[in-house]
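Have a look at the structure below, then the notes.
Only one protein chain is missing; all other protein chains are in place.
Let's look at chain A:
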Amino acid sequence: MAKVSVYLTLTCLLPLLCNSFSPENPKSQRILVLIDDFAIKYSHSLFFKSLQTRGYDLDFRLADDSKLALQRYGQYLYDGLIIFAPSVEKFGGSIDLATILDFVDSGHDLILAADVGASDLVRDIAAECGADFDEDPAAVVIDHSGYAVSATDGDHTLIAGDDFLQSDVILGSKKTEAPVLFRGIGHSLNPANSLVLKVLSASPCAYSANPKTKLSSPPSLIGSAISLVSVVQARNNARILVSGSLDMFSNRLFRSGVQKAGSSTKHEKSGNEQFVTEISKWVFHERGHLKAVNVKHQKVGETNEPAIYRITDDLEYSVEIYEWTGDDWKPYVADDVQVQFYMMSPYILKNLSNDGKGLYSTSFRVPDVYGVFQFKIAYQRLGYTSLSLSKQIPVRPFRHNEYERFITAAYPYYGSSFSMMAGFFIFSIVYLYNK
């Protein structure tokens, strides 16, 4: 009876165990949403609702709430952070720039939306992540050719952006048909920065300036160098979305139709909802998150992993790679995963073949060089988390008794030495006893 109950509890616990096994499970993810005032909760409710239906637990707080805290007793209370408070000068409670950066550096995700007149604090957060908003506080992105046709907007600050990053991983496999409506400030990225990606860039004739005043000097940000929406994937795979427009997430722009200036097609519904939803899926790791497990290597024909290889051994290497789909891990299929057998430089670089079930494997011969090698996988693809595995394995030279015992080419030498010995023996006998 006791046995059965144990068995039952185990089976009951099993799903739970499985759940806790994947830390990426969004069902239990809590997200803190910092807003300027509670109106935003309602004016952007479509976006929040889409998150909630995907299982996120949103915690709305005013940005200057004096009880704000990201962590308690050293544990983070939230798994993600959305800052929809472009004008906040100082967060309440214990949150400030450093704690937000620590939050990111410990692997958590962030969505940051700025707007016209964004505060220094918001600009600092963006700058720390690699996105530099236009320094002119009154500047907005103006586009006289790519604006969205609208009755109310006369200064062409409502932009219909359709210059997306070509990445199915970040923006979803379904192409965003309608342009995205954007009203806000632009930012620039350092081209040398390999971590930050421009997801929605402005058209070549856009520029960033204050629409209320006359331009006295050329604007500092012009053309497609302006990024409207960017994402950052930090080295610890924390993901950050930086948008220059808070309105982009609003119900109003979600629902409004869009007609780009100069284009005759009028879309019933803007691309905002699809764009924002898909990119938030990426930011919260519902897509493009890879893991590599079960790294195995062994000599051909053996099953145990040796502590050391010998030069010219034949070995097999295998690894399993899975991608997170939002619900569970499914095998990741690609034909460009490579393994390096590396000692200061790659001695062997081989494509891994996969069986469609996530198992990648290859076999090769250890080079005729001894030393401490590494099996290295450095897999970086646009939008995917970076996989970098390295496993150290020494390679030794032959043992003294692993060389060939007799070499054919040396038979003349063996012969000569033995005939020499025999000759000397006979000579000694003759010399000594044949007087």
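FYI, contacts are C-beta pairs under 8 Å (C-beta built on N, C-alpha and C of every residue); 3 or more make two chains touch, one makes a residue touch a chain; residues count from 1.
In the analysis below, contacts and distances are computed from a predicted model.
Comparing "Leukemia inhibitory factor receptor", "Cytochrome c oxidase subunit NDUFA4", "Signal peptidase complex subunit 3" or "dolichyl-diphosphooligosaccharide--protein glycotransferase" against the UniProt entry of the hidden chain yields the protein name "dolichyl-diphosphooligosaccharide--protein glycotransferase". Listed residues A:Asp132, A:Asp168 or A:Asp313: the one in touch with the omitted chain is A:Asp132.
Check A:Asn236, A:Thr325 or A:Asn351 against the missing chain and you find that the one touching it is A:Asn236.
The omitted chain makes contact with just one of the residues A:Asn193, A:Thr312, A:Thr325 or A:Ser428: A:Asn193. For the options A:Ile308, A:Ile407 or A:Met421, the residue in contact with the chain missing from this view is A:Ile308.
Residue-level contact of chain A with the missing chain is found at 101, 104-105, 120, 123-124, 126-133, 135, 189-190, 192-196, 232, 234-236, 238, 308, 343-344, 370-374, 378, 380, 386, 388, 392, 394, 396-397, 399-400.
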